[in-house]
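This report concerns only the one structure given below.
One protein chain omitted, others in place.
For clarity, chains are labelled A, B and C in written order, and residue numbers in each chain start from 1.
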Amino acid sequence: MTKGIKIATIGGGSSYTPELVEGFIKRYNEFPVKELWLVDIEEGKEKLEIVGNFTKRMIEKAGLPIEVHLTFDRKAALKGADFVTTQFRVGGLDARAKDERIPVKYGVLGQETNGPGGLFKGLRTIPVILDITKDMEELCPNAWLINFTNPAGMVTEAVLRYSNIKKVVGLCNVPIGMEMGIAKLLDVDHSRVHIDFAGLNHMVYGLDVYLDGVSVKDEVMQKLSDPENSSFVKNIEGIGWEPEFIQSLNALTCPYHMYYYKSKEMLDKTIESSKTEGTRAEVVQQLENDLFELYKDPNLDIKPPQLEERGGAYYSDAAVRLITSIYNDKRDIQPVNTMNRGAIPSIPDESAVEISCVITKDGPIPLAMGDLPVATRGLVQQIKSFERISAEAAVTGDYNKAVLALTINPLTPSDATAKQIVDEMMEAHKEHLPQFQEDKVTVN
Amino acid sequence: MTKGIKIATIGGGSSYTPELVEGFIKRYNEFPVKELWLVDIEEGKEKLEIVGNFTKRMIEKAGLPIEVHLTFDRKAALKGADFVTTQFRVGGLDARAKDERIPVKYGVLGQETNGPGGLFKGLRTIPVILDITKDMEELCPNAWLINFTNPAGMVTEAVLRYSNIKKVVGLCNVPIGMEMGIAKLLDVDHSRVHIDFAGLNHMVYGLDVYLDGVSVKDEVMQKLSDPENSSFVKNIEGIGWEPEFIQSLNALTCPYHMYYYKSKEMLDKTIESSKTEGTRAEVVQQLENDLFELYKDPNLDIKPPQLEERGGAYYSDAAVRLITSIYNDKRDIQPVNTMNRGAIPSIPDESAVEISCVITKDGPIPLAMGDLPVATRGLVQQIKSFERISAEAAVTGDYNKAVLALTINPLTPSDATAKQIVDEMMEAHKEHLPQFQEDKVTVN
Amino acid sequence: MTKGIKIATIGGGSSYTPELVEGFIKRYNEFPVKELWLVDIEEGKEKLEIVGNFTKRMIEKAGLPIEVHLTFDRKAALKGADFVTTQFRVGGLDARAKDERIPVKYGVLGQETNGPGGLFKGLRTIPVILDITKDMEELCPNAWLINFTNPAGMVTEAVLRYSNIKKVVGLCNVPIGMEMGIAKLLDVDHSRVHIDFAGLNHMVYGLDVYLDGVSVKDEVMQKLSDPENSSFVKNIEGIGWEPEFIQSLNALTCPYHMYYYKSKEMLDKTIESSKTEGTRAEVVQQLENDLFELYKDPNLDIKPPQLEERGGAYYSDAAVRLITSIYNDKRDIQPVNTMNRGAIPSIPDESAVEISCVITKDGPIPLAMGDLPVATRGLVQQIKSFERISAEAAVTGDYNKAVLALTINPLTPSDATAKQIVDEMMEAHKEHLPQFQEDKVTVN
Partner (left out) sequence: MTKGIKIATIGGGSSYTPELVEGFIKRYNEFPVKELWLVDIEEGKEKLEIVGNFTKRMIEKAGLPIEVHLTFDRKAALKGADFVTTQFRVGGLDARAKDERIPVKYGVLGQETNGPGGLFKGLRTIPVILDITKDMEELCPNAWLINFTNPAGMVTEAVLRYSNIKKVVGLCNVPIGMEMGIAKLLDVDHSRVHIDFAGLNHMVYGLDVYLDGVSVKDEVMQKLSDPENSSFVKNIEGIGWEPEFIQSLNALTCPYHMYYYKSKEMLDKTIESSKTEGTRAEVVQQLENDLFELYKDPNLDIKPPQLEERGGAYYSDAAVRLITSIYNDKRDIQPVNTMNRGAIPSIPDESAVEISCVITKDGPIPLAMGDLPVATRGLVQQIKSFERISAEAAVTGDYNKAVLALTINPLTPSDATAKQIVDEMMEAHKEHLPQFQEDKVTVN
């Protein structure tokens, strides 16, 4: 890399980009980026320019020699890149709004990464990611692909199974958010808290939690039995766990567990809030509009605090911390989505898991902490089956597999409902699901 | 066994006993029973006498030298037994009615072996089974325990993990019923159909199906896509699968899969029928009353056809076929509940599974058919986790574990609902749940 | 198969063919062969004609309508075949003599299926087998390949890993010989003895042994502690086990275990007998010459008793029993070489193992008997590693891999000795090792 580090960010016009840029600025000493290429599609031209100009101001303010390139030419961006980050959203927030609105009509939770929304976000995203990996094979075969695009677990599974790119890591801010939340709960600085993570993306458990290296799990489980304390991450408001449940589960939950262990309440809440404040997509659209207004301000040259409200808090930290550790072979421990390699015995070796790993120049090595607690194994296995069948449907365009994937998802009440939702969503998203249009597989 | 074969049947006053007796009579040539001990509790005196006398008439009619003993003294019955069969129901049909009625009030399926009903039937039954195994250790350590008592998977798991009796087989009429159903679907004699079974009790899949040794899976899957054909077993009326779902699942389902892949419809149906025809327990109570009226008839000396309506069709066949194969070391293939021993790689080696086995004098040896299809793994793992935590709660009397078990069950919509149901059912069944009374474990 | 059963026997001019023919005659009622194609290479013309004519006389004598075809045209024989049996020997007994002579010069056991001999027989045989499977894909894709050619385990591993033919079974007469031997030891008829087999080809253990379905393992282990009784199969003369060893091993050994648990004595014996009576190849050559003299006799029309001296006793039984069970979907239990599918947990799922299986129309399904006894696991794993690396060398022609395979074999005392033996044997067998000639991989 004597030529200097080149970063290609696919979906560069995202409102999250300033998070990433702030991270590169902060860690410039140990990770001196030379070129940052922000790539987007033509439809995103305006956003790309706003974000790109803001990025340039941030870098200028920091006084660093990082070149910023804005482009619609993905291949030019990928050529010779050292790290490729992906944060695009196929179909934009409009698509998300559909993911959230349609299922609710059938009495099923509408959410962007779980249930029908997760399935369809995967169906839209996976073909695009696999296109990118094909370009990478040719243009930057040694680069690392750091994927932030949701559903990150399903996307990582798809890249591991259906591409030739093995240097892929899926990244999520949920684990770091859990550590932040626990730190707040204990009223200590984040740096003193460490959690042993294992599970899947948005389905990750904390198997143990340490303060200054000493397990404080009992104390934390006790605190979590207090309904006031059950939620850690901003974008899912807390409803408390039943003390009996969380005590005997004896593992830290992530915010998305609410959808599974409190399906009824979350469904009611989603229906209610979609009536009052609109879907999350609509709320986020407003936040995004506000953010882009801020970003346009030619005097703004640091990340505005409002960005944290957007839901991506800590992404900067998580992402740049990961990239820096790979670059410098730091061998520190971070939770990421990577190939299981036997670490969770009841999950196939070659599947993606979200787990505490040692981060090396050759990528993450999972820690072998033994199998998951018995009570958590079923749900994890179920989501893994859902991810695998969904990824298969995304790659093959097999309509029946899409129905199967949704039927086996724990949020779906029936194969008939699954089919109805798939049908309406296939139609609603058809522009972004070309694989299902051409060779539609039918029940013969 | 030169002394002659001795059978001890715990719950001998059951209306099913004539099924078993008919089986012993039919197979007397290869399995010459000398003593049949029907054991029951004093509260069941009347039923035991009715069934016992009818049994004696059946044997007399058959002209066989089988001694029938009726007793309340379990130890006397177990002493020196060769096979112990268990078919008791703790709390009787009244308890079942509660298992069915209470959950429905909370919008949860009420059913005797699934969800809350399965949990509470397990909590009531497991301590009694473990008492029996303790007696067996002392009185008939070489006997085989053939358990028909539901939930058979959870009970077998509990015996394998918490007793010293390793010669245990759990038996269910669902697999044989699936073979019968497929035979009917294909309009051929049952003896020509063979299914490769794998999964858990009431959660078993047919991985392949053969007619005269040739796979006819494609044809069968096609037929099952026709909603008319989706149900095989009498006691669950068919609602058809979505063709897309069943085709891509590409495995035979068992009737209980309806509760999981059609939760909504089954819940609606249960609520509806509990309003019109009463719960299943109430329906069964009436059937039982009618049966006992028939059994009383001193002229009745063969199994009456009405017994098949009761739901236990083929039990005779399944049970006596199993016992006869053990006794004669037949090494034929039968689906039973036994220790996994690696046959299903994603289930622990020492857990109970329901799987096609070779039946030998040393018991069943599972066939290694490779891991379950991806789409089925999640649900199976989830029910196995439910069974394990339920069994642990039954043994320890840990109230929190009972809440946990119910929360992780796929039929339960929320930890809060789980707790409400557990609380009401604990109270309703308290007479039969002594382990939760004395040292109630509480959240501190 | 309405057209009638067609068998293609590759290496049809083998002295073993009459064994097979006798089997087909005996079981004609349940397995009515219509065409038997004996294929050989032109160099084997004389033998093929002798065996072929003898075969015709046997069938005529039996009065059966089986057509016998003699041919050098393998493709014609394979076209539309239902079963393909392979019993050829690349390089003939001359090659075997080299496998036996050369290693001894370096103080290493020379034997046709173990150590250097096993490696080189594999290197010669695997490319030919893979050629056959390629023809089968095209000419008889639904046929079963029943391989008798040694080293049967390595060959089966190679077919499973490097061909598209999945319907393959490796067959050996060692397990049936062990059952015969135990029957003799117990002085009972063979049909009353059953052994649970698990391990690898020529490295198979009896985990339990039954007489009329009752375990008699303790009695058998006791008898085996008597040095008189330690050997069961004709072609390896017995030297007794140390009683302490065999008692604590607590598993039945196969004759080839002598090479590993008594390496020193077997080496000494081999050296000694190669000086006095010649190598086994030379002894066998004489036996073969005598057999072919017999076969020429136009009055001979039944299998002569001398054939059993040849070492292939029970092949007829084993082979035709297997084929008949596949054909008739008998679902009886037989020990064969097949894909592990999880049955032995410490061996990869997709590797070949020799294990008791249920034989169905879809092939063998291994019995899940749990992992091997601890004391046996190491040796089995070592031979499996040897088989896998050898197969890889055979397919790739990688000279270094051949040295590696031999070095990790437990009979080889050193990497330097391994290299010396490989070098001399590569030269000696070069005519039959084309894959190592063209693109010789060298240490750069």
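Just so we're on the same page, contacts are C-beta pairs under 8 Å (C-beta built on N, C-alpha and C of every residue); 3 or more make two chains touch, one makes a residue touch a chain.
Since the model is a prediction, treat every value here as computed from it, not as a measurement.
For the chain that is not shown, enumerate the shown chains it touches in the whole assembly.
Contacts of the omitted chain with visible chains: A, C.
From the list C:T71, C:N328 or C:Q381, which touches the chain that is not on show?
If we include the chain that is not displayed, C:Q381 is the one touching it.
One chain isn't shown here. Among A:E42, A:D189 or A:D362, which residue touches it?
From the options A:E42, A:D189 or A:D362, the contact with the absent chain belongs to A:D362.
Hey, which chain A residues sit against the chain that's not shown?
These residues touch the chain not displayed: 194, 208, 210, 212-215, 328-329, 331-333, 340-345, 349, 358, 360-362, 365-371.
Can you name the residues of chain C that touch the chain not displayed here?
With respect to the unshown chain, the touching residues of chain C are 107, 225, 241-249, 261-265, 346, 374-379, 381-386, 388-389, 398-401, 403-404, 407-408, 410, 413-419, 443.
Note that only the chains that are shown with their structure count from here on.
Touching both chain B and chain C: give me those chains, sorted by label.
Expected: no chain.
Would you mind checking which chain's mean C-alpha position lies nearest the centre of all protein C-alpha atoms?
Per-chain C-alpha centroids ranked by distance to the global centroid put B first.
Counting only Cα atoms for the centres, state how far chain A is from chain B in Å.
Comparing mean C-alpha positions, chain B is 43 Å from chain A.
What is the distance in Å between the mean C-alpha positions of chain A and chain C?
54
Identify all positions of chain B at which a residue touches two or more other chains, and write them in rising order.
none
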